[in-house]
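One protein chain is absent from this view; the other protein chains keep their places.
As written, the chain order gives the labels A, B, C and D, with residue 1 at the start of each chain.
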Amino acid sequence: MFKAENISKSYGDLKVLENMNFQVEKNEVLAIVGPSGVGKSTLLKCIVQLEKQDEGHFYLNETKVDEKNRIRIGLVFQSSSLFQHLNVMDNLLIAVKYHKLYEEKEAVKKAESYLREFGLSDKKSAYPSELSGGQKQRIAIIRALLLNPLVLCFDEPTSSLDGENKTLLIDIIRKIKKEQAVIVVSHDEDLIERVADKKVILG
Amino acid sequence: MFKAENISKSYGDLKVLENMNFQVEKNEVLAIVGPSGVGKSTLLKCIVQLEKQDEGHFYLNETKVDEKNRIRIGLVFQSSSLFQHLNVMDNLLIAVKYHKLYEEKEAVKKAESYLREFGLSDKKSAYPSELSGGQKQRIAIIRALLLNPLVLCFDEPTSSLDGENKTLLIDIIRKIKKEQAVIVVSHDEDLIERVADKKVILG
Amino acid sequence: MINMLQSSYPMLLQGLGQTLFYFIITLLTSSLLGVLVTYLYGFRRMRPLISFYISIVRGTPLLLQLIFIFFGLPYFGITLDRMTAALIGFTFNYTGYIAEILRGGIQSVPQDQKDVAFVLGFSKSYTFYRILLPLSVRNSFPSLSNEVLVLLKDTALIYALGLSELIKVSRTLANLYVSATPFIIVGLIYFTLSIIIEKVLKKIEKNMRKVTI
Amino acid sequence: MINMLQSSYPMLLQGLGQTLFYFIITLLTSSLLGVLVTYLYGFRRMRPLISFYISIVRGTPLLLQLIFIFFGLPYFGITLDRMTAALIGFTFNYTGYIAEILRGGIQSVPQDQKDVAFVLGFSKSYTFYRILLPLSVRNSFPSLSNEVLVLLKDTALIYALGLSELIKVSRTLANLYVSATPFIIVGLIYFTLSIIIEKVLKKIEKNMRKVTI
Partner (left out) sequence: NEDTFEALMEKGEIVVGLDDTFVPMGFRNQQGELVGFDVDLAKEIFDRIGITPKFQPIDWSLKESELNSGNIDLIFNGYTITDARKEKVNFSDPYMDNTQIIITMASSDIMSKEDLTGKVVSVQKESSAYDAVSGEEGVVENLKNGELITFDSNLDLFMDLEAGRSDAIVLDEVFARYVLLSKNIEEYRILEDNFGQEEYGIGFRKSDTTLLEKVNETLEEIRSDGTFDEIKKVYIND
């Protein structure tokens, strides 16, 4: 389903990724672990083409990842970045609407159901600056989930989540992996243990 | 040493903190725990006077916390906010220099020793935008430590830290608490267990 | 002064009408085109051309631009009537300044906002229209307001094309009455207009700021 | 044209000197005062006063401001010589515009930067000088550049006080030679000056941008 072949990446003199190879299939959760600063986020940025790797290629269903098919790969950033000028609902729907994934009504229904699940129903019309750290993180996760990507990458998804929300996320990951390949970057050993099917260790 | 008396705070209709009371002494680490969105960060912001509580007062060594003595209380934010236009070293030194806590030379030495401890010696002249999540978090922690506050508050200090760095931070907290009162907000049960002397549970 | 007002108000009114006409049309055309130019600046290949255009606009006085369009173009076989020449000149000029302000606003949109738009798969135009432009306008609103208020007064330059507006009327009246009072009157008219425009702009700014960053 | 240049370059040179004199002095004074006004805007009690000042500056044409200072102030017992009146007028005006641009730049500094400065116990002035101002200048640099380049050309308005600079020289020459060529020459001089200033500004901007946000 998704494959990384000989990926290398440097920032100036700093070699961050060197000749990385891994593969992840539908129904699998791949965990990427390693000490802080080793290049985990950089790898995810390369996967979604936000950074260009110096060498190697990624493949999605046997096709090289490029401008066209990269949008089938989702990423939840380490610092959950919501659009500052949009409220929660608009943040959730803007991409869904743009890609016309489903009808507006259905999109709203899906978004609302996720919000309910994560206990955020009362924050629908709040702006990002009015949310707590964990609330922002959950909204960013929901936004990625709504897009139904083929591969979904999470960068430290539980960094601001309490136990209950973490369990909820784990349940969701277990559910979506049936249709999607999932990549999780985290320092949270408990999380890794509970969801990961395989592991890549960096550094 | 530090005391919170009848603290209440609302955002509009949303009651976030209600009649909170707690106390923390030198040689103590107070943990504040509770689900995401319950008001932990809000409480810390009130402590450093970044937000004004609606009711109640904080006391530092029996004096009300106000514009004058609030600067003896340190806070490491949940999303580690470094000054964008300053490199790591300048970020670390700007406040120390401003408050003329120690001589420039000594300050640099201290900063360098912390950077070494946290494995960041090679990032001295990097800008925040060139750092990883965990690196930023560690710099923000070092900046707070250098200021030697009477009370030091941490908001999710390990959210992006790997095991090794977390242990390092725990050691440091144990060391500084001899001179300072420490307040830690975290969802990381392992961290709380290892450092907390007492707990306040919100929500 | 009251006396002078009474006998010259038709002229003043007409001058005011002209001032407002050129102000409003230019504001509309150059805002729209300014946004377009800012958008095109996002394409690497367009940059040299746009930079060149901006250099011309900012490198020569608006007055000379107007004079060139009106008196110079006829030598190249293009003879425009006064109104068209004035509107083209103003639009040409203000589009450049507004585009430059918006470019600045976009540069100060935090990188993470741009990254998210990219990862969500938004096209360049959608990112521009839904993310960059709104944040940029918010960032640079005071500068844009400056520009709007300067435009109001720059319309006075149409005198060079033989058109008549407030300042010109005041000069004519000053000459006629051999008195500086018309300048004071026109100053007050400008001031009143500006205060109204400023109020409107502040209201817009406040509405945008409700959503804090 | 070459011929004309040869015989009239002393006049052009003198006009250029005057233009640059008023440009440079005003740039310096109004940048400094603009920063000061922006700083004072941080104090709630100063705001009404500053807003009023900005309204006056933006609400009336610079030309009228100059005329008022030179011809109006003597009625209040303050008589200034031409140069002083011109410099005061320009500084008064540009300080307002620059302050407004910087205020915008400060508004778009992310809240977290302001929060950190507060928690680190920085005084208002230190926060302004070390955090807000640098970030604001970076945010609003293209708008500031616009202002600098407009100033270069606005210096032409000193003709109202009987002072002479490039545009005035071009008028004189145009009358002398009964030709529009002097306008073209002066246009080219402005353009060259602007290109140089723009280059310098771009360099500064790039240096600031090296440090990406």
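In this section, a contact is a pair of C-beta atoms (placed from the backbone, for glycine too) under 8 Å apart; a residue touches a chain by one contact, two chains touch by 3 or more.
What you are looking at is a predicted structure, and each value in this text was computed from that prediction instead of being measured.
Shown as candidates are D:Val35, D:Leu161 or D:Leu193; the residue that touches the absent chain is D:Leu161. From the set D:Thr84, D:Asn175 or D:Thr192, the residue in touch with the chain omitted from the display is D:Asn175, counting the whole complex. For the chain left out of this panel, the touching residue among C:Ser7, C:Asn175 or C:Thr192 is C:Asn175. Taking the whole complex into account, subunit C touches the unshown chain at residues 71, 74, 79, 81-82, 159-160, 162, 164, 168, 171-172, 174-180. In the full complex, the hidden chain is touched by subunit D at residues 7-8, 10-11, 14, 67, 71, 74, 79, 159-162, 164, 168, 171-172, 174-180.
We take it that only the chains that are shown with their structure count from here on.
Shared contact partners of subunit A and subunit D, listed by label: B, C.
Rounded to whole angstrom, the centroid-to-centroid distance between subunit A and subunit B, based on C-alpha atoms, equals 29 Å. Mean C-alpha position of subunit B lies 44 Å from that of subunit D. Residues of subunit A found to touch two or more other chains are 79, 129.
Counting partners per residue, subunit D has 110-111, 138, 212-213 as the residues that reach two or more other chains. Taken as a graph of touching chains, this assembly is arranged as a ring, one closed cycle with exactly two partners per chain. The part of subunit B that touches subunit D in the complex is made up of residues 48, 50, 70-71, 74-75, 77, 79, 81-85, 94-95, 98-99, 127, 129, 143, 147.
Residues 110, 112-113, 115-116, 118-122, 126, 130-131, 134-135, 138, 211-213 of subunit C are the ones touching subunit A in the complex.
Taken in their complex, subunit C has these residues touching subunit D: 55-56, 58-64, 67-68, 71-72, 97, 100-101, 103-105, 107-108, 110-111, 138-143, 145-147, 149-150, 153, 156, 167, 180, 183, 186-187, 190-191, 194-195, 198, 209, 212-213.
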